[in-house]
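The structure under discussion appears below in the form of structure tokens.
Here the complex is missing one protein chain, while the rest keep their positions.
So that you can tell them apart, the chains are marked A, B and C in the order they are listed, and the count of residues begins at 1 in each.
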Amino acid sequence: MDDFYRDFILDHYRNPRNFGRLDQPTVSAEDLNPLCGDEIRMDLHVNGAGIVDDVRFSGKGCAISQASASMLTEELKGMRLEDVAKLTKEVVLENVGIGISPTRMKCATLGLRVAKSAAIGEIAGWPDEE
Amino acid sequence: MDDFYRDFILDHYRNPRNFGRLDQPTVSAEDLNPLCGDEIRMDLHVNGAGIVDDVRFSGKGCAISQASASMLTEELKGMRLEDVAKLTKEVVLENVGIGISPTRMKCATLGLRVAKSAAIGEIAGWPDEE
Amino acid sequence: MIAVGDAKLASIVADFPILSHPTSRGKRLVYLDSAATSQKPQSVIDALVEYYSDYNANIHRGVYEIAARATDAFEAARAKVARFINAADTREIIWTRNATEAINLVGYSWGLQNVKSGDVILTSELEHHSNLVPWQLLAEKTGATLRFIPVDHRGMLVLEDVDTLLRGVKLLAISHVSNTLGTITPLEKIVPRARAIGATVLVDGAQAVPHLAVDVRALDVDFYAFSGHKMLGPTGIGVLYGKRALLESMPPFLAGGDMIRKVEFERTSFNDLPWKFEAGTSNIADAIGLGAAIDYLDRVGMDWVRGHERELVAYALERLAPLEARGLAIYGPKDPALISGVLSFNFADIHAHDLASILDTDGICVRAGHHCTMPLMEKMGWPATARASFYLYNTAADVDVLVAGLEKAAAVFKL
Partner (left out) sequence: MIAVGDAKLASIVADFPILSHPTSRGKRLVYLDSAATSQKPQSVIDALVEYYSDYNANIHRGVYEIAARATDAFEAARAKVARFINAADTREIIWTRNATEAINLVGYSWGLQNVKSGDVILTSELEHHSNLVPWQLLAEKTGATLRFIPVDHRGMLVLEDVDTLLRGVKLLAISHVSNTLGTITPLEKIVPRARAIGATVLVDGAQAVPHLAVDVRALDVDFYAFSGHKMLGPTGIGVLYGKRALLESMPPFLAGGDMIRKVEFERTSFNDLPWKFEAGTSNIADAIGLGAAIDYLDRVGMDWVRGHERELVAYALERLAPLEARGLAIYGPKDPALISGVLSFNFADIHAHDLASILDTDGICVRAGHHCTMPLMEKMGWPATARASFYLYNTAADVDVLVAGLEKAAAVFKL
């Protein structure tokens, strides 16, 4: 696990890309990893062609969740919203590379889960409040 | 335990002495052994001198509880109510003799507990209903 | 009859260390009280020892190695339970202490939310107190009324008028197998009718899951409760199965660590299933132990277990029959197809407690009393019964020892 914290991970952790909020997001979602308390919010802006043309994330948490989310935002820009909804955790694993332990997988995939749920919510419509 | 069931125990079980109810008991009590379901009721009649001059027991249960209660009633007759209140389980153990296992002690002393609580209740007054 | 040389049975018996330890009087232990609690195979004991000796740690929030291993083993045990009773989803398996707590959980959470004054709760006359008293309390709190499916003189539920009985019923709470008589409830005759009128269905499976192959989806019940300790597992662990949508809609029961999502001073949001219903540190070791018990039952096969118990009951009925002339009364339908491995009886005027004490001197463990079914006993007019209950490790020889013990009791009581 200690070999996981390579320079680029620490760099994304300490200098997260696309950090903050969008003024006029098309869709936002946030989630919390109840087991460790990490929180992430994702704001997506989608253009008329269904392409994510801007994205921000915010939140707090460990290097794994923050770096993974930061790297993910770089991928999201330019993607079709439909494809965001279909992302699998492979995209995260490719980003962060080796060494993630099973206990920390939930940290690594938190940003992804939030982005996907934003995309799915936007496409399918959020469920009505009961 | 099998040597416990001697002739006189079986006799008291099958032909319990002083079995039934009194028409005009001075005091009655009943209790149940919640662990085995045995139930015993004792009716005592106490004369002006504070002496138990008549007694009946009723209930259902195992040979140990019924025979012990039956033998106890024979002792109770003629006792001062105050002394009934002070009886200890030795009286039962002397009556039933050897061989009672610890698990069955509650059966053996059920009649005694009922008789004592009747006597104590009569002497001290039953607690008020709250 | 059980073939004397049955190698499978012999190897099962050898798996239970307690069965090779003689009693203080030097007798072979003849354990005929599995309906109260079952014995445990070495593999279950080993699973506990392994957890405590190798990877004891609290679960869910630990990032270190043994915490991860404990979490995995704990959740793997839950998955084993889900598969064993054919639940659709692991999240439908809630750990409780025992069947009793599982039933109470439904009473407090679903019950207080859904049962209203005037509603009817339908149960039966042969329920264990654990599937009766919680509903009495719920009825008292809500103003609902209890109604009972009657039993006939053989201890079978009378189901001719089931639709009448079901009229206006909000909850059907019924046992799958009676612990006193072993009678198997024909759930297929009641549950679909209850569902048809929109009633919620809870089944007390404490005596079923250990002895029969149970499929909660085929049964189509809403809730199903059982205990680990009666199915080769440790004490202190039980299960509530509930349909996911129903569990999702219910308020939490106990509150505390692990069942929360986010806590602020004034308010709290709750965790996802199944953890929403699991407050505080779970019984980690015993959940893992129950997983090992299920592995064991899987290896033996539930069909074998059921078949073996049927054979034992048939053999016992055959061997006991001659004693009926001397006053032995066996209760229940006396048909191995209708009952699980349970026989309740009385012997002439020997009280069940005395009978149990005399049998104990020969190493025979039977239960005596009301078996936590006082209303049934009252209705049947039995002050108490003696109960012999069988499980996969019992043998024809055990039945023979029981019969000899009864002969001895007859002699002691000069019958």
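Observations, loosely collected:
Definition applied: contacts are C-beta pairs under 8 Å (C-beta built on N, C-alpha and C of every residue); 3 or more make two chains touch, one makes a residue touch a chain.
This structure is a prediction, so every number in the text was calculated from the model and none was measured.
When the missing chain is restored to the complex, the residue among C:Ile237, C:Met380 or C:Val412 that touches it is C:Ile237.
Checked against the hidden chain, the listed residues C:Gly301, C:Gly327 or C:Pro375 yield one contact partner: C:Pro375. Considering the complete assembly, subunit C touches the hidden chain via residues 17-18, 21, 23-24, 29, 33, 36-37, 39-40, 44-45, 48-49, 52-58, 61-67, 97-101, 103-104, 107-108, 125, 128-134, 136-137, 146, 148, 227, 229, 234-238, 252, 254-260, 262-268, 279-286, 353, 356-357, 359-360, 363-369, 372, 374-375, 378. Residues of subunit B that touch the chain left out of view are 32, 34-36, 101-104. Taking the complete complex into account, residues 1-2, 4-5, 10, 14, 35-38, 60-64, 101, 103-104, 107 of subunit A touch the chain not shown.
What we mean here is this: only the chains that are shown with their structure count from here on.
Summarising the inter-chain layout, the chain whose CA centre lies farthest from the centre of subunit C is A. Work out the mean CA point of subunit A and of subunit C, and you get 46 Å between them.
Note on chain placement: the centre of subunit A and the centre of subunit B lie 77 Å apart, centres being C-alpha means.
With centres taken as mean Cα positions, subunit C sits 37 Å from subunit B. Counting partner chains per residue, subunit B has no residue touching two or more of them.
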